[in-house]
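Certain chains of the assembly are absent from this excerpt, and the rest are unmoved.
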Amino acid sequence: MRLLRAGITLAGFLLIWGLITAILGLPKFLLPSPLIVAEALLTHASLIADNAMTTAIEILVGLILGVLFGMVSALLISAYRPVKQWVFPLLIASQAIPVFAIAPLLVLWLGYGMAPKIVMSLLIIYFPVTVGFLDGLNRTEPVWLNLAGLLQQSGRTGRFRKLVNLYLYIKIPFALPSLASGIRVAAAIAPIGAVVGEWVGASSGLGYLMLHANARVQTDLMFASLLVLTAMALLIYYLIDALLLRALPWLSTHNNNTTQ
Amino acid sequence: AEKLTVLLDWFVNPDHATLIIADEKGIFEKHGLDVEMIAPADPSAPPKLVAAGKADLAISYQPQLHLQVEEGLPVKRIATLVATPLNSLVVLRDGPVKTLADLKGKKIGYSVGGFETALLTAMLSPHNISADDVTLINVNFSLSPSLLSGQVDAVIGAFRNFELNQMDIEGYPGRAFYPEEEGVPAYDELIVIAHSDKLDDPRLKPFVDALEEAVQFLVNHPDESWKLFIKNHKELDDELNRRAWADTLPRFALRPAALDVGRYERFAAFMQAQGLIKETKSADSYAAVVN
Amino acid sequence: MEPDNPTYSDAAESMPDVLHDQGEAGIGVDLSLDELVFDGDTILSDLNLELEPGKITCLLGPSGVGKSSILKILAGFIPLPGNSRVTTSDGKSLEGRLSYMDQKDLLLPWASVFDNLLIGNRLRGEIPDRVRADRLIKQVGLEKWRDSRPDTLSGGMRQRVALARTLMEGSSILLMDEPFSALDAITKFRLQGLAARLLTEKTVLLITHDPMEALRLGDVIYVLAGHPARLSEAIRPEKDIPRDPADDAFSQHYSAIMTRLAGETEDAS
């Protein structure tokens, strides 16, 4: 059912796109018609597939690391006020840095391999996760903190262990919906994260292929790559969405119509 | 073989024919070199990385070289790939602009800040048009689209071997005004630069020698060279690149190592006159001959 | 969670009713409160509440008079106002010896009944006392719902889980805010009996709106009323708890409570 709907959306989208190119008579290098793009997709199938592979790996690594780093950052920031006060502004500042401004630095320090790409896509992916999770962690209702604090008073373990348990059993579960929200945003922007990462310098990947095609005005190849990238974006988003819904069953109550 | 890293200025295209042929034909290998070519997404990054010692060589442009040296980058040209300007000011052939004088009050797009705007000013000043008489827009990624869609009336920075062909193929033929015919001194479009403290690197001479050998093969066997060129770059095998290839052939430096001292000093003086650099230097501050 | 253990229910049955709790004998607690102000409104002032060691103290009073606030002050949820003190009979701090049951059930929405009972153990990093948890779940009559999430329970069932969680702690001092308010008469009666058994030797402060409950369970009964609220004199019914409040001997206590409640309610609201 969902797949069918996705197919219809896709078809409608292609139709509108085809109509635009046909009616407006746009030249191929501005907006190639779907047919031309399909042709390019077939002609360059293996090229695109190879590059898509690279990007897929970057997206996955970027997402996994981004979510992990984001969660760790949010936990550290929420648990240690000083971290929030001193380090958080740097994180926000990092969001305003255009890739070309620090690309030479990244290459200098990390070389031309995967590393600088991952760092760049990390910077982009992990921020929504951090902010989402952090917001959730900070919103734990005080009654729960009071109660948990009281329950912990009689414990014999150390302060740190108690803090860990407080997060594990109270704060993190309450923050999961917000985290899920952040991960959703991250999943949607992960592909562009990987592409931006490839701008640091790459020799493969869809972003590389697109830049390349763009530089050499192979608009058909560019749009073919873009199409594949977009398909990957959708796939990843809905995959992660489905995973999140499974992971947080007590939130999906609103799907059936029975009550609390 | 000795490893050598070369950062290209941009993705592989016919302008890089000399390098690609040298590689594909095994000429680098013959000279004991294992050359790795890396394409960046930002043409201004490679010189910095060479200056920082992160790569051995980089492909850049002569006008950029003057700026780099002015800003203290320890780099020097050691070879030339394309020995004439490729840059040009392009308008639609059937458009209202017939001469440069018609550009008064028009919008002009460019993609690289600094040099291209200066180039334009120099080209327009004989026609009594100053920078204030035109609107300059940085169109970044989309030179020809901006022209074709009528958002600008002319673009500077279009490559005569490339954008002109592209527009022609699409059925919107363009007209080019060449800077070197409009009062701008001729310059080397594509050059190889190295770190100025490492000019005695023993790998440089074989590299330049290999380029010379490659360019000779290139002009002697253009069709065979084309086949070699697309052998590992299938995505470049299209009408546009074929035409660009043909148009670029006569522009390759046949003596890559040779240095035209006057050309560098002349151009430095031009840059200074345009206010792009503060002081001119002798040619050997910009370029060297390796041997 | 727990592996299926066929011998579990027998094991639970054969165990003594009161499991190993903190070994301390009852601890007396004395709250001397200067004044409690919310948003410029003085709720409580000049109040002295003594919890006798090992006894159940019941607190009654009109709605909104400040009963829960007293509990929260003792639990440390409302910071102790200036010039106020909490002292204990053994001179040690209350810390770590308190259990608290809120007026709302405060169950973790994602955790099963069983896991809600174990949350204290888990938060303290102890080995969860599953046997005790299962026993308490059985005692409050919820063994069939052991693995259900709170959102599938009725209001009274949720309150029973919260009660079980509070008893789970085995603390020496218990603060309970209307622990039986959502239960029907019979279940309430059974659980009052259970509480009375499990809370012997404990120092308990129990808020209730039900004078019968106070008479059944309370060693000492106070009525809090007025604005700012003051404590009535202590009512100390004879006999050991749990008592039968229908006993005629208590009718004068009953009317005493009602008079105090009624006398002051008019002012309070």
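Letters A, B and C name the chains as they come in the text, with residue numbers starting at 1 for each one.
We adopt the following convention: contacts are C-beta pairs under 8 Å (C-beta built on N, C-alpha and C of every residue); 3 or more make two chains touch, one makes a residue touch a chain.
Quick caveat, the model's predicted, so the values are computed rather than measured.
Assuming the shown chains are one of each kind, how would you write the subunit formula for the complete complex in this file?
Whole-complex stoichiometry, label by label: A x2, B x1, C x2.
Here is the rule we use: only the chains that are shown with their structure count from here on.
State which chains count as neighbours of chain A and simultaneously of chain B.
Touches both chain A and chain B: nothing.
If we define chain centres by averaging CA atoms, which chain lands farthest from chain B? Would you check?
C
Measuring from CA centroids, which chain ends up nearest the centre of the complete protein set?
A
Taking each chain's centre as the mean position of its Cα atoms, how many Å separate chain A from chain B?
About 37 Å, centre to centre.
Chain B to chain C: how many Å between their CA centres?
Centre-to-centre distance between chain B and chain C: 84 Å.
Among the residues of chain A, which are close enough to touch at least two other chains?
None at all.
Can you list every residue of chain C that touches 2 or more other chains, as numbers and ranges?
none
Can you name the residues of chain B that touch chain A in the complex?
10-11, 13, 38-42, 44-45, 48-49, 52, 54, 141, 144-145, 148-149, 162, 166, 170-172, 234-236, 238, 240-241
In the complex of these two chains, what residues of chain A are touching chain B?
27-30, 44, 47, 100, 103-104, 107-108, 111-112, 198-203, 208-209, 211-218, 221
Mind listing the chain C positions that touch chain A in their complex?
Within the complex, chain C contacts chain A at residues 22, 75-77, 95-100, 102, 104, 106, 108-111, 119-120, 122-126, 149, 151, 169, 171.
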